[in-house]
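Have a look at the structure below before the remarks.
With one protein chain removed, the remaining protein chains of the complex are shown where they sit.
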Amino acid sequence: MNKLEILGLSKQYGDELALDEVSLAVAEGEFVTVLGRSGSGKTTLLRSIAGFIKPTAGNIRVAGRSVLDVPVNKRGIGVVFQNYALFPHLTVRQNVAYGLRLRRIPKHEIRERVEAQLDRVQLAKYADRTPAQLSGGQQQRVAVARALILEPEVMLFDEPFSNLDVRLRESLRNELGQMHDRLGFTALFVTHDQREALSLADRVAVMDQGRLVQFATPQTIYNQPASSAVATMLGRTNLFTGRVAGSNIIEVEGQRLTIETSAPLGAEVSVMVRPHRLRLVSAEGAARGPAGEFHAAGTVRSIEYHGATEAVLVDTDGRELLLERPAEESTERTLDYGTRVDVRIPHSAFQVLESHPKQ
Amino acid sequence: MNRALRIASRAWFPVVVAAIIVFLLAPIAVIVAASFTTSNYLSFPPDGLTLKWYAEVLVDPSWGAAVINSLLLAISSSLIASVVAVPAALVLSRRGIRAADLLSSFLMLPIMVPSVLFVLGVLLGYQLLDSPVPVLGLILALAVLIAPYILRTLLAALEELDPALEEAAMSLGASRLRAWVSVVLPNVLGAYAGGLALAFIIAFDELVVPLFLAGPALSTLPVRIYREVAFDVSPQIAAVSALLVVVTVLISTLAARDGSATRILKEQR
Partner (left out) sequence: MTAPRRPAGPTPDRGSARAAAWLPLLPAFLLYGVQFVLPLLIVAVMAFMTSDGTGVVRPTPTLDNFAKVLGDSYYLSLVGRSLLVALVTAITTAIIGYPIAWALARSRGVWRSLLLVAVMLPLMTSSVIRAFGWMVLFAPGTWFTTLFGGLATETTGLLYTFPGLIIAMTHMLLPMMILSLYGVIEKLEPSYEEAAATLGSGRVGRFLRIVLPLTTGGLVAGMLLVFASAASLFVTPRLIGGPKQRVLATEIYDQTIMLLNWPLASAMAVVLLVLAGLAGGVYSVMMRRVGSTR
């Protein structure tokens, strides 16, 4: 059953279209992440679902019923805010009990349910502390517990990790993932961090300029991005434009490459290659390489050491290609600013960016 | 010589600051010191030390009455100012209200407009109605004078509060009103206490409003001091003044325990 359905949701602010006919559905127990840059509309989407923003068009259905006219406090949606928004004047226990106390549930039942919930998230020891006395991870657990105890249909997460340093983000991410595996809630998680989006999600919704541009599993998103916008959001990549010159033949910068595509003859397409698929050959050995490889000659512009890998920027005739190679290679073949090199890319590394309707 | 000059040039700043601090505290210190003088007229430095003036003041029923009047007026006007300012702050702190800036500027006006003006207007109003100014009129005039202080403190505190707190409460099922009461208010209580203390002190210390509006029977402490000072300057008044200062300090230290002093400082932005 779909716990959350967004149907053609739009939000207009004067001249600006913050959401442009966004439609997606989240199944029960599914963890969907919404990935996008700032201004992509992902926050507007989340806040519309929660009820803080009133959309100008479209519908939102939670567990089958429309919530458009339902006020925030009656939508049955749990929200985990960016800074967790734990009530500073209440203890952990009181924070978690807050929603229950609003519903006039008998006190002893509240106590039982709160204790059970605190156990579930391993916070029983800290029940009497105030939020200021908790670590980031503990605060997150309180925020989740507080919302989950009300058994909402859907849990919304508003970039809860964006203010944290890298290591904390990773550990909290793992914790959240494990919590979800254990407790099985339905979630919509908004973020601008592609690592988070890919690692936590059952499915990823990519948003750009108010539109939903791709909604698929993380693997599909990464390997078959629907557009250059999606591709660049997932990591640095190399983009080319080419023209279809035959059946599965695309001409890119004067070279004919065999790339699988369903685009019609003569159509212009965007083509992408991930940096780790590029090869470098020194300029001296630059006899025509094996067929089946794209090649371009250029000079090394910059080298970035990343520990396990090295990122090399090569300037080929005014256009830059980014190459990523294991750091060991650099000892075998040292590069310098200005070294002349030949870049080789096997045809199989190329990927046409086109939307795949069947996800 | 060079070394002395160098030390002096580095020390001149603290000296200047110290001098200004002395300047700020001078009149008050003088009064407190003069209240101990044995002579029958005010002198500074005091001639000898005695507590007789304090004794006189504390047993004098007319001073006592003035204090009670001042207290009652200050309490009642602070209450009314709270009833006015607290709901107003809650409404005006909501984002997205276009008129909010304009309205809060309007509500701050009594601080900017010379108090003689609206006090004069109140007096004239009652004269035109051919009636003496009732106590309520005096209380309300004080209330309008101090309400902006409470409002300003609250607005500043509400501004600092994470807006997500209110939203979180609503997402957990609270109505807007419930969210305010259970989540927002408790977190601004400290600020409110500070603003209330400030307003109370201002109402207590206020001279112009009671001077114009209070009938002869309703003498407040500052008015009484003013009248005495204008005529006959006795150390008794110094004693009263010193007592007033001490009480004021007590009230504000009580209210300032959570750093309201720095909050008041911050509000001036």
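Letters A and B mark the chains in the order given here, with residues in each chain numbered from 1 onward.
Operating definition for what follows: a residue touches a chain if its C-beta (ideal position, glycine included) is under 8 Å from a C-beta of that chain, and two chains touch if they have at least 3 such contacts.
Please read these numbers as outputs of a predicted model, since none were measured by experiment.
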### Message
Using the document's contact rule, name the residues of chain B that touch the chain not shown here.
### Response
13, 16-17, 20-21, 23-31, 34, 42-44, 80, 83-85, 87-88, 90-92, 94-96, 101, 103, 105-110, 112-125, 127-128, 140-141, 143-144, 147, 163-164, 166-167, 176, 198, 201, 204-208, 211-212, 222, 225-226, 229-230, 233, 237-238, 241, 244-245, 248-249, 252, 261, 264-269
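To be clear about the criterion, only the chains that are shown with their structure count from here on.
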### Task
Flag every residue of chain B that touches chain A in the complex, lowest number first.
162, 164-165, 167-175, 178, 182-183, 186-187
#### Entry: chain A residues touching chain B - in the complex, by the definition given at the top
50-52, 71-74, 77-79, 81-83, 85-89, 98-99, 102-103, 146-147, 150
